[in-house]
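Up next is subunit A:
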Amino acid sequence: MSRGKKNASWISLLLIVGCLPGCQRKVVDAWSPNSDAARQIRDVVEPGEGSQATAGLAKEPTGFATLRGVVQFNRKPNVPAGPSASGNDAKLCSPDDSALENTFLQVGPNNGLRNVAIWLTKPRRIPEDPKWIHEEYQAKRDAVLTGKDAFDQKKCVFLSPMFAMRSTQKVEILNSDSMLHNTKIEGDPGGGAAGANSGISGGGKVLYEPVGYSNQPFKVSCSIHGWMQSWMLVRPNPFFAVSDLNGGFEVAHLPAGIDMEFRVSHEGKFFGADVTATVDGEPLAIKSGRLTLKNIEPDSVIELKFVLDAKNYE
Partner candidate 1 sequence: MLLLVALIAAMSLGCSPPVVEFRPAAGHQLAREAELEAQLGAEQKENIATILDSLFGTPDQPHVPKVAEVDMGQLMNQTAIEMAAGAVAVDEDGRPHGLYRQHCAHCHGITGDGMGPTAEFLNPYPRDYRMGKFKFKSTTTNARPTNDDLHRLLKHGVPGTAMPSFRVLPQNQKDSLVQYVIYLSMRGELERLLIGELLGAGELGIEPPDGVLLNLSDKDTAEFQERSAWVQEKMTTIANSWLQAQSEEVPPPPENWGSAESRQLGRDLFYGTRGGCVKCHGNIALGDGDNTFDLKTPLVDDWTKENWPKGLDAAGLLEREAVGILAERPLRPRNLRQGVYRGGRRPVDLYWRIRYGISGTPMPAAKELKSDEIWYLLDYVRSLPFESISQPHEQLRNLKRERL
Partner candidate 2 sequence: MGRFWSLLFLLVPILGVGLFVVAALPNSAPLYGHWFPEDVSRDGFIIDNLFNFILYLTGAIFVATGLLLFWFLWKYDATKNPEPVKFIHGSHTLEIVWSILPAVTLLFIAIYQMDAWAAAKMRRPIISAGADEIEGTSDDQLKPPLVEITGRQFEWRLRYAGADQKIGTPDDVHGVNELHIPVDEDIVVALKSEDVLHSFFLPNLRLKQDIVPGMKQFMWFRATRTGTYDIVCAELCGWGHYKMRGRLVIESREDFDRWLQAERDEQNRVQYSPSETDE
């Protein structure tokens, strides 16, 4: 008879114990630090014994050069239709219910790709010094971008899907539509480019001051019309460009004689190995959007060419 009850108690015991593994709460495993390394690093990183290491720039520029380039597809990609408007504003966005313009992939007649951003990443800090930054740039240094330079939206799409500016500049956010938009700018904590989110009534405008810069393009969206989506790049120096509908771009007055690293991306995607890049006809290595240009002659014109494989973009 003793087995009778033991049996019963066994089953229930097993039931309880069997469930135990299932009762761990889901949490991320911590990335355990190496604590004594941490202590050493603390001594180095924290200021105090005046170890203020500013990245010394070895060389001085020897003049100015021009960087010119083009981004093209190897064949004409078939471009998908743009987003379709929804909600009560749909009628105002596209009266004939047709799909809105596709701003995410804009290909020119010569298979050029629009909205490709290229910007200087190294050297990191460019001194505010005419030897480095050509006078021509000085004029627009603190400009307020208005009119055709402004950041605009119409028919419920952003007119400049890849908008680039200098962190010292300000830009007017326009609304050329009749209905209310709100422009939500993500910003980039990495470089301190401010985020913003302001409602703009039809025909209205607000001013955006980035204050800081961004290391790469960040998103701009409209929370009233969820499909609206574009990119913004804010750089601390004037050495950046965005390709036009023919895929062409140009960075003028590039400090010569300096080894430089540029970065290229489209719609937040960095150019990678699948892109065949050439500089002056020579093949050019490009990894996660980064490409390096060495010993640039003064007053030379560097010809960049990117050929994209259309199938990666369809």
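Selection rule: all candidates are chains of the complex that A comes from, given by their letters.
Just so it is clear, a residue touches a chain if its C-beta (ideal position, glycine included) is under 8 Å from a C-beta of that chain, and two chains touch if they have at least 3 such contacts; residues count from 1.
All of these numbers come straight from a predicted model, not from anything done at the bench.
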item: Complex member in contact with subunit A (any copy), out of 1 or 2; value: 1
item: Candidate 1 partner contacts - residues on subunit A that touch it in the complex; value: 9, 13, 17, 20, 25-28, 30-35, 37-42, 44-48, 51-56, 86-89, 91-92, 121-122, 124, 178-180, 182-184, 187, 189-192, 194-202, 204, 206-207, 212, 215-216, 223-227, 261, 268, 270, 287-288, 290
